[in-house]
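A short write-up of the structure that comes next.
Just one protein chain is left out here, and the rest sit where they should.
Coming up: subunit A.
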Amino acid sequence: MQATAAKPPRERQWTGQNSNPILGLAMILPAAAALALFQFLPLITAVLNSLQSFSPFDQSSTGWVGLDNYAELLADPAFRSALLNTFVYIALMLGLTIPLALVLAVLLDKRLPGSTWSRNAIIGALAASEAVTALIWNQMYEPSSGLFNAILNAVHLPTQPFLTGSSQALISIVIMSVWKDVGLPMLIFLAGLQAIPRELPEAAELDGASERQVFWTITLPLLRPSIIVALFMMTITATRMFTPILIMTQGGPQGSTTNLALYSYMLGFEFQSPGSASASVVCMLVVLALVTAAQSFILRDKEAK
């Protein structure tokens, strides 16, 4: 029997020579249309609305007011407080979620006993309804009959106000959000860990590197792309945090938990000011753009240059 040498498959290369420009345009059209309709149009509408005033009764435009809505916002102490709180939410969410997610991912990657159960529990929290989760945690934080104070009282510690104290309410919401949202960065890290070739840590261990050295010098640098994705995702999540705040504190006590998302909602739907609400939304987008740009700058790959 004569053996026939199998021809290696010819690698297809995109040359652009035989491309059909109409077909190409047709293929990107749905995505471009969707982007234009659902991303850019609302953004442009928000910017345009932020430069107009509206009737508080039927929300019809009553004319262009230039930057008056922005000036009004800056004069409102509640806006300044909401802006500050937005940064605090971002800092706390990133500061707590990313390290915790990393630890959980590393532990799950070791496939210790109970890993499957733990992974399912964390993903379960992520999949749970935000509103339902907030309602449950609201009950647990309740000062007189909540679970957390019952535990504190059982160990003879004083009752804490949690959501009803202006110094604790924001961090209480963040803790609930960390519990709920840690699953997403954890999954990103887990995928990143599983993409690291096993030979690298094994070789390092053979060379005498300790577990800690392996983590800091091999695992963490190789996780860099995953960390960047997780940071961006959590920044967006923290900036637009809304449901738990609305359900658990409605922005109080004394505005201590109001962020720009809630502030914008209140202006638009409770205080009949669509122009100011749009201006606030534009400010929120600027904050998000600034934070993500700063992250991109800090995390840029200097060696890749």
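What we mean here is this: a contact is a pair of C-beta atoms (placed from the backbone, for glycine too) under 8 Å apart; a residue touches a chain by one contact, two chains touch by 3 or more; residues count from 1.
Keep in mind that, in the parts below, contacts and distances are computed from a predicted model.
A.B. asks: Please identify the absent chain by the protein name in its UniProt record; candidates are "Aspartyl/glutamyl-tRNA(Asn/Gln) amidotransferase subunit C", "Alkaline shock response membrane anchor protein AmaP", "sn-glycerol-3-phosphate-binding periplasmic protein UgpB" or "Anti-sigma factor".
C.D. replies: Of the names offered in "Aspartyl/glutamyl-tRNA(Asn/Gln) amidotransferase subunit C", "Alkaline shock response membrane anchor protein AmaP", "sn-glycerol-3-phosphate-binding periplasmic protein UgpB" or "Anti-sigma factor", the one UniProt assigns to the missing chain is "sn-glycerol-3-phosphate-binding periplasmic protein UgpB".
A.B. asks: Specify the residue from the set A:47, A:78 or A:136 that touches the hidden chain.
C.D. replies: The single option touching the absent chain is A:78.
A.B. asks: Please pick, from A:109, A:142 or A:205, the residue that touches the omitted chain in the full complex.
C.D. replies: A:142
A.B. asks: Pick out which of A:40, A:64 or A:271 touches the chain that's been left out of the picture.
C.D. replies: Only one of A:40, A:64 or A:271 touches the chain omitted from view, namely A:271.
A.B. asks: From the list A:55, A:115, A:194 or A:217, pick the residue that touches the absent chain.
C.D. replies: Reading the full complex, the residue touching the unseen chain is A:55.
A.B. asks: Residue by residue, what part of subunit A touches the chain that was omitted?
C.D. replies: Residues of subunit A in touch with the missing chain: 53, 55-60, 72, 76, 78, 138, 142-145, 161, 163-166, 250-254, 266, 269-273.
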